[in-house]
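Yeah, one chain of the complex is gone here, protein chain that is, but the others are all in their spots.
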Amino acid sequence: MKDIAQGYMTEDGRQIGAVLMELKNITLKFGGVQAITNASFDIREGEIRAIIGPNGAGKSSMLNVINGFYHPQEGEVWFHGKKRPSMPPSEIARQGIARTFQNIALFHGMTTVENVMTGRQLMMKKNFFWQLLRVGPALEEETVHRRKCEEIIDFLEIQAIRKTPVGSLPYGLQKRVELARALAMEPKLLLLDEPMAGMNVEEKEDMSRFILDVNDQYGTTIALIEHDMSVVMDLADRVVVLDYGKMLADGTPDEVQKNQAVIDAYLGVEN
Amino acid sequence: MGSFIYSVLGDPFVQMLQMPDFLMQVVWEGFVSGILYALIALGFVLIFKASGIFNFAQGIMVVFSGLTLVGLHELGVPAFLALFITLGVMYVLAFSVERLVLRNLVNQPDIILFMATIGLTNILIGLGQWIFGGETKSMITEQLWLPTGSSVWEPGGGLVIFQHIDIAAAVIAALLIICLALFFSKTKVGRALRAVADDHQASLSVGISLNHIWVITWFAAGIVALVAGIMWGARSDVSFSLQIIALKALPVLVLGGFTSVPGAIVGGLIIGIGEKLFEIYWGPLFGSGIEGWFAYVIALIFLLFRPQGLFGEKIIERV
Amino acid sequence: MFYRESGQFKSSYKEDMQAFPIREDKIGIAVWLLLAYLYVPFFGLPGLEYGFALNAIMIPVLIFTITTIGLNILVGYTGQISLGTAAFMGVGAYSCYKLTSYFPDVNIIILIFSSGFFAAAVGALFGLPSLRIKGFYLVVATLAAQFFLEWCFIRIGWLYNFNPSGAIEVPQREAFGFIVTGAAAEPVTRYLVVLTILIFLTIIAGNLVRGRIGRSWMMIRDMDIAAELIGVRPLTTKLSAFAVSSYYCGVSGALMVFMWLGAAEVESFDVNHSFLYLFMVILGGLGSITGSYMGAAFIWTFPLVLKEIGKVFEINPTVMENVSLVAIGVMIVFILIKEPHGLARLWQLGKQKLRIWPFPH
Partner (left out) sequence: MVSGSETGGVLQSVPAYVRRNAKTFSNAPAFREKQFGIWQSWTWLQVEKYVTELALGLLQLGAREGDHIAVIGRNRPHLYWAMMSVQMVGAVPVPLYQDAVAEEMSYVLSHCGARFVIADDQEQVDKVLEVQEDLPSLDQMIYLDARGMRKYDHSKLHDLEKVRESGVEASTTERQELETRIGKLNFQSICVMLYTSGTTGKPKGVVLSNKNIIISSLNGCKFDNIGKDDEILSYLPIAWVGDFIFSFGQCVVSGVRVNCPESRETVLSDLREIGPSYYFAPPRIFESMLTSVMLRIEDTSVVKKWLYDYFMAHATQVGPLILDKKPVGRWALIKYKVGEFLIYAPIKNILGLSQVRVGYTAGEAIGPEIFDFFRSLGINLKQLYGQTEASIFVTVQPDGEVRSDTVGVPAPDVEVRIGSNGEVYYRSPGAFVEYYKNPESTAETKDPDGWVATGDAGFLEPDTGHLRIIDRAKDVGKLSGGSMFAPKYVENKLKFYPNILEAVLFGAGRDNCVAFINIDLTAVGYWAERNNIAYSSYQELSSNPKVLDMVQEHVEKVNKSVSEDEMLSGCQIHRFLVLHKELDADDGELTRTRKVRRKIIGEKFDDLVTALYDGSDSIYTETEVTYEDGRKGKIAATLQIRNAAISDGSTSMAAE
């Protein structure tokens, strides 16, 4: 595995920077169940990092550790070169970690644009009294952020459903809205939990394109869980393979694909 | 200041020690009402276990059943026939609730179902007052061969009075609980019901339709309500204010956990005895009438430290 | 049918984010306002005796609308159940009573608005558990508030100035040179005061729910976990909901006593009233301000209507009361089954139909 201490250059010529997040010997238990066992890997600035593995490999749990929804019994999470103390998820979100969910978690009482607006909550600062008057600064703020959201809506090509209640949208679009919401947070680290689960081929292609564009346009660091090997292989710069909560391999797609353990545990299963 | 601390932390206990018989009396009173709270709470638990519905109407069901019984008797129906008919009424109630409400609300968020039961409460209040009138009635204790009068126990010169009806209440409640326990563990339906409580798919494998199970549980809850109604009616009398008192089953549940039968009982006793003691010994400090809220405040404080209740299991949230 | 939206395009976000972006709706609102300010004060309600129309219908309905909006913020927008509404109203009423006795010369309107803050504080306090506990457990917490406060209203004589009757009696007070409270206050004055306060509070509520705060409430309601992972702090959000909600209840409580009842005891704030207000919210429509108006109006007038019908057919009024109890119960269940979003949604659908008239979709 090539040395990438100082970051590296991808085939398509993107410069991958220093370590953004590092997970050290993470172990997570639910009661007796061992969800993750002593897993360690890092995520670098600007890269697309994939976590793959068969069902129940602990992928989602890993994501939940990263965004602080689960607190691992052992191990440390380092973010921006600092050890991260255990804190509520809301605080971790405030540090610039956004995510999407495997089974969509949109706010069903709201329209697309409102859902995207929720991603801006943290950046809205105007206090209660401005809010209740909804004039001057508060309204200014609202419009400024609305504009930002509209840019994302435009970016993800969901203008046509701007004012549709998300509940009534087809699955593929809901996924896209969720991505939009996450982007609205302007995250430093974007976590995607099976972004293409249950999509047809075209939808998958679109989604891949969007993920690449996001990474390209906003330089967002992306960590994604995916089932579909092929997708991961063209998307990801580096891949971590989990199986039954243990790490099987970590490296570039090709390295991983060649790795025997992976072939046995995962590819073997798939084909 | 010091005196206050004393009056809170010292004096009450001194009193208890000075008059142990009175203390025993108080505890006993509390124990009985505790049992009754437990009974009502049991009704909640049954339904919550089976259908995950928080049946706000349980309280009014107590009143309603009691009223029906007395009302029928006033119409000249012999006591036990009335009792029987009332059971029938409770079944009809259970049945129609399932048909008209539950069925149409499957897969709705809990809060919706909860509010539906509040609506149901309104309906029952209305019907009850409509049919039997709003005024309070006295329970037909003798006619049901329930004991009256009281016996006195004089431990070491002290004096503790046991109302026979209270004893009966305790006994019957105990019996009922045992019956239910047997029903759950021994009968097919009972087992199915437990299965449902665990997960709804399982129930299908047991081969009993959910709807059927709901009817049964609501009916069971109805019976429990009826018993509670009779007992309570016999101790005080049957009136709609009971419904408010019946709400105390909620704090009981909070203590016991929504899904645990033993929890309901223990919780009931804690609340029952606790609030009596507090009322008698600490009440004067606050001015009496504490019973009204004591239970809730206890529950509230308790909640902050153990949200899932004494016997409830911890909830693991998933994304 | 009436809508002519073609050509109404928005060239700024401000326009796009208005409460009523469509011209026809603006007109509609204007008409309602005109009726409320120019027709009712002079003619009351068509076919009803003037005093009755104001005292028995308009004033209470407007006051309860404030309550309903408040409760809706909590239940409909934030998804937190509360059965303590009446008690929070009580807090408003009693604190307003105390304030008037301490500051007899201060404009009563100001006092009414300030009394809301006491309610807000109490509400937030009893909202605290909502951080740890959800759903039904919260019901218990709010019931605790309900009963504890009821007890306070009885036991703490200071609250009603040790009035032997245990009731609070509204003194005569003036605002802007008009007698607005007490026996001498004209119904029309009280009506106009209440109406204006209601509209003011409606606008504020509308602003809140459309803005950042409202969104955070709805986020908690729709999917609290996701909300938290987006960085919404559950505690502050829920507490703000409780506070705002209780503020509205407080103000409406004060209004209820000062602008309508004239005197009140604990009975006016008991748990059954809490249910009543919850019904108003449910029937009107969870999470809708328009719905709050409809819910309050409907639940309040329905029994009156039944009573009138009863008179016509010479039915014993108590029977009619029970009938209305049952009927309302049935309606609640029916609404929950058929249209969980209540009358507001029906209104919405009707409006939609008009917008796409003559087409069905």
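Letters A, B and C mark the chains as written, and numbering starts fresh at 1 in each.
The working rule: contacts are C-beta pairs under 8 Å (C-beta built on N, C-alpha and C of every residue); 3 or more make two chains touch, one makes a residue touch a chain.
These figures come from a predicted structure and were not determined experimentally.
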Chains shown that the absent chain touches, full complex: A, C
Of the residues A:151, A:205 or A:264, which one touches the chain left out of the display? A:151
On chain C, what residues meet the omitted chain? 1, 3-13, 15-16, 356-361
Determine and list the chain A residues touching the chain excluded from the picture. 12-13, 113, 146-147, 150-151, 153-155, 157, 159-160, 162, 213, 216-217
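Going forward, only the chains that are shown with their structure count from here on.
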Where is the C-beta contact count highest, in terms of which two chains? B-C
Chain centre separation (chain A, chain C; CA means) in Å: 42
By the touch definition above, chain C meets two or more other chains at residues 225, 229
Chain A, residues touching no fewer than two other chains: 69, 101, 105
Taking the touch rule as given, give the residues of chain C at its contact with chain A in the complex, in rising order. 12-14, 16-17, 204, 207-208, 210-213, 215-216, 218-219, 221-223, 225-234, 240, 287
Complex contacts: residues of chain C adjacent to chain B: 79, 81, 129, 132-133, 135-137, 139-141, 143-144, 147-148, 150-151, 154-155, 225, 229, 271, 275, 278-279, 282, 318-319, 321-333, 336-337, 340
Can you tell me which positions in chain A touch chain C when the two form their complex? 67, 69, 88-91, 93-94, 98-99, 101, 105-110, 114, 117-119, 121-122, 124, 126, 128, 131-134, 138-139, 141-143, 146-147, 181, 185
